[in-house]
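Have a look at the structure that comes next, please.
For this depiction, one protein chain was excluded, whereas all remaining protein chains were kept in their positions.
As written, the chains take the letters A and B, and residue 1 is the first residue of each chain.
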Amino acid sequence: MSFSGEQLARYSRHIILKGFGLRGQKRLSRGSVLIVGAGGLGSPAALYLAAAGVGRIGIIDADEVDLSNLQRQIIHGTADLGKPKADSARASMLAVNPEIEVRAIRAFADAGNIMELIRDYDFIIDGTDNFPAKFLINDACVLAGKAFSHAGILRFNGQLLTYVPGEGPCYRCLFKNPPPPEAVPTCRQAGVIGALAGVVGSLQAMEAVKYLAGTGGLLTGRLLTYDALKTSFRGIDLPRRADCPVCGEHPSITAPVDYTPAACDFR
Amino acid sequence: MILIVAGNPKEYPDDLNLTRLIELEKVETPIYVTVALNDSFVESGGFESTALKDGDRVEFLYFMGGGR
Partner (left out) sequence: MPDARMEPFRPDAVTDVTDVLCPLTFVRAVAALDELEEGQILEIRLNDGEAARNVPLSLKDEGHQVLRLTDNGDGTCSLLVRKLEN
């Protein structure tokens, strides 16, 4: 594989970067990422990965762009109101970089389609906003042996964990089951600063870039927490659970599960 | 005794179990919090019977469900 003169110029800041270089760029170009959710986290992640030249990106979302999204979902513009988010996201990504392939998927991920959705991608980004989806993505990635980035945000805080098969805990090692609907506030009830989603979604893009390029260390075995009010990042080292119901030694979960989302997650 | 809670060393009363620490720290929705004690997880049913000792490191992991 060789790059055109235009591609060399486009990716020059990667190529001149020692420890990344042409080799890293080629790996990005051959790589693929599925982004689940074209929202607050998915927006910066999708834009950065498109700009970086990840060869094939899937973006899945069943919603339409709403005015209340635009405070943080920077991949969509005012002119996109009412459009399917997946299509709007795809258009923005291709506007940044027409050299890549973007597949817009207008659907919600569920137990029936998740294995099929993730199958053709190297790395998955969880940019969803509810626990059923976060557990679904975790379980599917563990079962399929796929690396993925988990992230969650709430009010002024964010958290992040990368799962790579065989390395460190999965999301379910940390949290065994989703909380009951309404037990824990989500963004819809609690609010969120747009830039927080930007920080955390950008960190997810960084994890994907490093994974694809084979550069540096990943956030495996460590939950990164971000407190925006204190401007403080902390990494919490965490072990795998031998008795984890999905990644443990005797798993009880052998297929993806649909949990009922909180009532407010339906619209 | 000194406990290191969320990375911060602080003086706490002796004879403390996890349930009491969770109260002292005013942990939100404690039944949904995961506790890691010195790099291993504590089962949620075991907070009361987990006595803390000087130098223990305690982390509270909170559900964060947002993203869109």
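One rule holds for everything that comes next: a contact is a pair of C-beta atoms (placed from the backbone, for glycine too) under 8 Å apart; a residue touches a chain by one contact, two chains touch by 3 or more.
Given the structure is predicted, the values throughout are model-derived calculations rather than measurements.
Visitor: Which of the visible chains would the unseen chain be in contact with across the whole complex?
Guide: Every shown chain touched by the left-out chain: A.
Visitor: Write the list of chain A residues that the hidden chain touches.
Guide: Residues in contact with the chain left out: 2-3, 5, 8-9, 12, 15-16, 18, 21-22.
FYI, only the chains that are shown with their structure count from here on.
Visitor: Note which residues of chain A are touching chain B in the complex, please.
Guide: Residues 37, 39-42, 69, 73, 126-131, 134, 151-154, 157-159, 173-175, 179, 183-187, 190, 192, 197, 223, 234, 236-239, 241.
Visitor: Of all residues in chain B, which touch chain A in the complex?
Guide: Touching chain A: residues 6-7, 29, 32, 34, 36, 39-41, 59, 61-68 of chain B.
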